[in-house]
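With one protein chain removed, the remaining protein chains of the complex are shown where they sit.
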Amino acid sequence: MNFDSDNQSGVSPRILESLVSACSGSASSYGTDDWTRRAESALGQVFGRDVRAFFVATGTAANCLALSAVANPWDAILCHRQAHIAIDELSAPEFFTGGARLLPLDTDSGKITAKDLHASLDTMPAQRPHNVRVSALSVSQATENGLVYSQAELAQLADAAHQRGIHVHMDGARFANAVATLACEPADITWKAGIDVLSLGASKNGALAAEAVIVFNDALARDFELRRKRAGQLVSKGRLFGAQFVSWLQDDHWIEMARNANQTAQYLWATLKTHNEIKPTWPVEANEVFVVMKRDLLAGLKAGGVGCSGWYRRSVPQSINMSDDELPVRFVTSWSTTHSEVDVLAELLHQLA
Amino acid sequence: MNFDSDNQSGVSPRILESLVSACSGSASSYGTDDWTRRAESALGQVFGRDVRAFFVATGTAANCLALSAVANPWDAILCHRQAHIAIDELSAPEFFTGGARLLPLDTDSGKITAKDLHASLDTMPAQRPHNVRVSALSVSQATENGLVYSQAELAQLADAAHQRGIHVHMDGARFANAVATLACEPADITWKAGIDVLSLGASKNGALAAEAVIVFNDALARDFELRRKRAGQLVSKGRLFGAQFVSWLQDDHWIEMARNANQTAQYLWATLKTHNEIKPTWPVEANEVFVVMKRDLLAGLKAGGVGCSGWYRRSVPQSINMSDDELPVRFVTSWSTTHSEVDVLAELLHQLA
Amino acid sequence: MNFDSDNQSGVSPRILESLVSACSGSASSYGTDDWTRRAESALGQVFGRDVRAFFVATGTAANCLALSAVANPWDAILCHRQAHIAIDELSAPEFFTGGARLLPLDTDSGKITAKDLHASLDTMPAQRPHNVRVSALSVSQATENGLVYSQAELAQLADAAHQRGIHVHMDGARFANAVATLACEPADITWKAGIDVLSLGASKNGALAAEAVIVFNDALARDFELRRKRAGQLVSKGRLFGAQFVSWLQDDHWIEMARNANQTAQYLWATLKTHNEIKPTWPVEANEVFVVMKRDLLAGLKAGGVGCSGWYRRSVPQSINMSDDELPVRFVTSWSTTHSEVDVLAELLHQLA
Partner (left out) sequence: MNFDSDNQSGVSPRILESLVSACSGSASSYGTDDWTRRAESALGQVFGRDVRAFFVATGTAANCLALSAVANPWDAILCHRQAHIAIDELSAPEFFTGGARLLPLDTDSGKITAKDLHASLDTMPAQRPHNVRVSALSVSQATENGLVYSQAELAQLADAAHQRGIHVHMDGARFANAVATLACEPADITWKAGIDVLSLGASKNGALAAEAVIVFNDALARDFELRRKRAGQLVSKGRLFGAQFVSWLQDDHWIEMARNANQTAQYLWATLKTHNEIKPTWPVEANEVFVVMKRDLLAGLKAGGVGCSGWYRRSVPQSINMSDDELPVRFVTSWSTTHSEVDVLAELLHQLA
């Protein structure tokens, strides 16, 4: 019963098979191999246009390399206060950008709207050269709270950003889950909505270690291969990433895995909400379930072998009345989480009630 | 007949098997999994003492993170002019160290001796705070020219460095090949010889993507995990590296693979030297063969399907009389190179004679 | 009637005289001259102990070099949301520290208390290596809101910081004003209160361009001269700073100038508060007066030749009920501001009433 994080899940057999196949025999190095080319081509097909794709080993590297292309060292990057880049990547954003500043926004909705963006910019000091200028907006799809931006929300937000001379980055560590939720085309919530650069993560959704920066704005791709090399992210055997992405994308494998994770999250939520000491904190829109529960109850679950994470107290919306003996808790499902794991959790909850 | 680079070789079946096994099921993330712990433990056994090991995806990252631990942004790092860090890693050393400076030394021997070190330091401007101070020496074992430092050479060099207050880093992208040549214990040419930090590469010798920074000097390990995280090198599924290193080290698999590569290099050299238009540039001590040959001959080999690389003209020692119609050429063998590949090359050479 | 900023004031005749005297004849360069030594010695006397002083050209450089000594690139620095380093120095803190992160705290009091510090640290994510760790606290004395920390407040705050393993930096751009207000010894509110490193500014208080980093914690001074040189802050003619600091400190000149500025601020506040459309935002404790006034009134003042600055709307405490036709406004006095300038302002206010 591992609901700790989707990055703890195993590797999908289809991806593993592809990886094994790619490992035999010699191949051209540093991303000039056939597997890498096939992966780039597959991404082009999935996104419905030519794209520039740069494969890297971690989500941190994907996010921060992408940010370095949209923020000079003297610029600022707006993001949500709960964003992964703002909390969980140490000071990697500053490292990769050469010292750009993150400006976290706190919104009750857990998302950033076009209105939030304008309000933030309008009240921000903007005297050149003293105050940092916002050059980039980073949004997460799905968000760190498990919410999903609609196509319209993204399009309005990106439009507002572009009006203000701001590029838009999307942290897509759980992009597949958002696509599965919206049942849309990947293009609809990326370049067609105005996203300039996307960090696309496969590692949380069936792959071993495979992340890509997808650049939709050609000007931003200039020298990107130099950024990647300089950051020690150009692996010699590029087939490592190529083979994973080829099989991940093939026959909608990535979407199917994400759909399973999302459905299991709904099933889990249906179970949790029957318990009278558990309150929802955010709607369940992707593969994460956020609740508030009594400390005792959490202790009981953990003692019973349930993996889940105590979450940041300040991530809980003001509107939720949380007492001192309550805690925010996060449950995450993955492509490999089964209904029977949830059933065991349900039984445990029943016993603890 | 791929003699282009050992980083183009495939993955050893034993490593692949281990990797496949590690990919199933959930596992704790960010390097807290069992495979990572087993790999660390195996490294401790191989090096005959406790070591701190930090796994990363590329040799560039391993080298440059290691350098960042031994050089402040206002320090300098001595290395050979032919060193990989000085030529082939873009400006990654500067990026990771926050702007330390590489000071490349040109030596006829292709190695750096204790005497070279002293001479270099003695003639270097050293007025604080105007001139950079050398805080680190980086040596490659085996070197970029395919040479191998003896244990005595390393011990003298590291001793000289320590006398001058300088830490010693070893770029061990081909460390296994050096161990195989010397038939020594890994400890003999690392911490027992005074090496403070080692970049240990498996990717060129049978692995898919597995590099480690091995820190022998405990003070240098402080905050190293933060350096790695900040550089986007902490993968979520640590078993990727753990599984590779466990099987790589097990039952001397790494040494056996390196020994095969070295022996095949000797076999290749025995073949090449029979041709009267081919001159040696460096002794063949590991898995690389450097020669000077006529342009026409190289063209003939390439037309015949031989993969090898024209090399840097200025890497050729002054003592070799190279005419304008000659070129330096590099041949590299790997764990998977076979004698029959060399035999085909021999036949081709015979035809071209 | 220039109440725009104390950095627009002229240079004190005594300082200018000293500067002129220092400019004739040859002198040893790069801070090895007599004027620099005399200034260091004078600082030692003023602070009642040996200090390491590093002179630089700007407050930005002083603050950010000081921060670089207390924060690694992977650390965080706590400061008030209104702090100069957080708002008005572009991304210089990130540049000098190599990418450390500022974590701004918003407090109603305009200061940071020991309790604020503990509360902030206790609710902050602190999972190594994912979350940034706070290694430094930066306080401004006087604050950006013109408030002055008492000796007791500082001692409690620094003690709390040290308990948590955090170094304390003081931004003393208006340090002299605070000393004048408290009528204390400089030592009382610096090293005796637990401050580790101080940016001491003279430029706003009678000097032309003279800032110093005073390091009270010897370990932090290590390599500081290299930090300064590398940042292009080591001027060749060190007497520029030496001569200014010598005369600034001599015979309590700095304190007298600050006292004049403070008293004029009180006189100004006495004038402003008689107007029924002007509300105070912060107590006047140093040489700045912050008020809220009607837009029309501000326009009238500006039309009448009064120099003052519209201030950040979000700097106004929640407790103040500010309508849409009101604005926060800042008035600053300096060593050279006269009562008659205030009297002219008073007359203008009377006319506009």
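Letters A, B and C mark the chains in the order given here, with residues in each chain numbered from 1 onward.
What we mean here is this: contacts are C-beta pairs under 8 Å (C-beta built on N, C-alpha and C of every residue); 3 or more make two chains touch, one makes a residue touch a chain.
Every value quoted in this text rests on a predicted model; they were computed, and no experiment measured them.
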| item | value |
| --- | --- |
| Listed residues C:H167, C:R230 or C:H253, member touching the removed chain | C:R230 |
| Touching residues (missing chain, whole complex) on chain B | 73-76, 87-91, 94-95, 98-102, 123, 125, 129-132, 312-314 |
| Those residues of chain A which, in the complete complex, touch the missing chain | 30, 72-74, 98-99, 128-130, 223, 225-230, 234 |
| Chain C residues that touch the omitted chain in the full complex | 2, 4-5, 7-11, 16, 19-20, 23-29, 56-62, 64-65, 89-92, 95-96, 203-204, 208-209, 226, 229-237, 240, 336 |
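Throughout what follows, only the chains that are shown with their structure count from here on.
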| item | value |
| --- | --- |
| Chains linked by the largest number of contacting C-beta pairs | A-B |
| Chain centroid nearest the full-protein CA centroid | A |
| C-alpha-based rotation, chain A on chain B, 0 to 180 degrees, nearest 5 | 180 |
| Chain centre separation (chain B, chain C; CA means) in Å | 51 |
| Rounded Å distance between chain A and chain B, as computed from the means of their C-alpha atoms | 35 |
| Mean-CA-position distance for chain C and chain A (Å) | 41 |
| Per-residue overlap in chain C, given as positions that touch at least 2 other chains | 73-74, 98-99, 129-130 |
